[in-house]
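Got a structure for you, written out below as structure tokens; questions coming shortly.
All protein chains but one are shown in place.
The block that comes next holds chain A.
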Amino acid sequence: MSSTKSLAPVLALVGCTNSGKTTIARCLVDTIQKLGKSAAMIEQDDDYLLAHQVEKVPRKHNPDDFYYHYDQISALNVGGLEKRLLEARQKADFVIIEGNMIAEIKEIMQLVDKVIFFTIDQKTCRRRREQRTYDPPDVEGYFDQIVWPAYLEHVRNAMSQARLDDRFVFVDVSSENDKATEKEVFEVIEAISRDFIKITSQTLELDAAMKLLRLPNCGATSIFIGTTRDTFDGKEVLQLSYESYDEMAYPELRKLCSSVRATFPTVERLIVWHRVGEVPVTEASVIIAAASPHRKDAIQAVSMAIDELKARIPIWKKESYADGEHSWKENEEWKVGKPKETSSSQIATYTKPQGDAKFFWLHELIQQLERLRKD
């Protein structure tokens, strides 16, 4: 009965054009249906306004000509999109909404439980964009003047929102190949369901971390909490602040989780949270935690993760002292061996639960969403 049915959880798939959002959304809908539940999919692109209602932007190299600017919210019928989402939430068991601007539409974000933001590098995006035909077709220069700058803006907005909003998850899907297989789709779902990454300006809460680590088959949970200190070399530290290159730190953190997982495959859950901005003395700047069936792997995984974080995650700490001086710190781990060249990010999966992995991880994702609902 629709009157007694609770509102369906809403998962938003957001991110770059050609990141594979739609393919992933369809694959999820399909699999949810195989679990015997109903899933609705809503595509932002079905709610574009007609061309004559879309803003025209003069072309850089030919000001007499113009582009229709489709990569901004004013090109959408937001009311229509919201209406479809509200209806779907009443009817289906699960709702997936996808589109490159969803995270910036306030009305929609009020209804969303979790946002998966797919990032890709320009090389991948450009190659894929060239292979597809668009309606209206891409005119020359549209990618350089509109598409890519708009994407960079969307990423920056999402990452700055994420500093205050725990619903955001980032996953980099840059790849040499252009057709994601179902297996790859579920590797993404697995990665975001077992590795929890966060760069936040909010207080890091250990309780919240513990909730994510509680698993019936894990007898060991290891936790490292880095807290800020009040002295350095005998000088009184008044204030500490961190800054992060989020666009790089998120994919690097994802890679870090993958390499920890490759080294300690029994680790079931991994948390890497970093606080940025001002962090008052005695408060946590970082929480790293791992859960595994037995203690050794959990302990060593945490140790490896913090060493790797200090060596290669683009985050910087400034200490301000009582004598008016300040200094930018330098991690020993960085001095010993600067990071090697990095390629496109890879998501590694190592353990397969009993039964079909894809159902397992989808189920896990749904459970996490439902738990969010209850909290």
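As a working rule, contacts are C-beta pairs under 8 Å (C-beta built on N, C-alpha and C of every residue); 3 or more make two chains touch, one makes a residue touch a chain; residues count from 1.
The rule is simple: contacts and distances are computed from a predicted model.
Visitor: Just to verify: the chain that's not displayed, which of "ARM repeat superfamily protein", "Molybdopterin synthase sulfur carrier subunit", "DNA-directed RNA polymerases I and III subunit rpac1" or "Signal peptidase complex subunit 3" does UniProt list as its protein name?
Guide: "Molybdopterin synthase sulfur carrier subunit"
Visitor: Taking the entire complex into account, which one of A:80, A:149 or A:219 touches the absent chain?
Guide: A:149
Visitor: Give the residue, chosen from A:54, A:218, A:289 or A:315, that touches the chain omitted from the document.
Guide: Only one of A:54, A:218, A:289 or A:315 touches the chain omitted from view, namely A:315.
Visitor: Please identify which residue in A:242, A:264 or A:361 touches the non-displayed chain.
Guide: Of the candidates A:242, A:264 or A:361, A:242 is in touch with the missing chain.
Visitor: For review purposes, identify every residue of chain A that touches the missing chain, sorted by number.
Guide: Its contact residues with the unshown chain are 121-123, 126, 144, 148-149, 152, 226, 242-245, 247-248, 251-252, 274, 285-286, 306, 309-318, 328-331, 334-335, 338-344.
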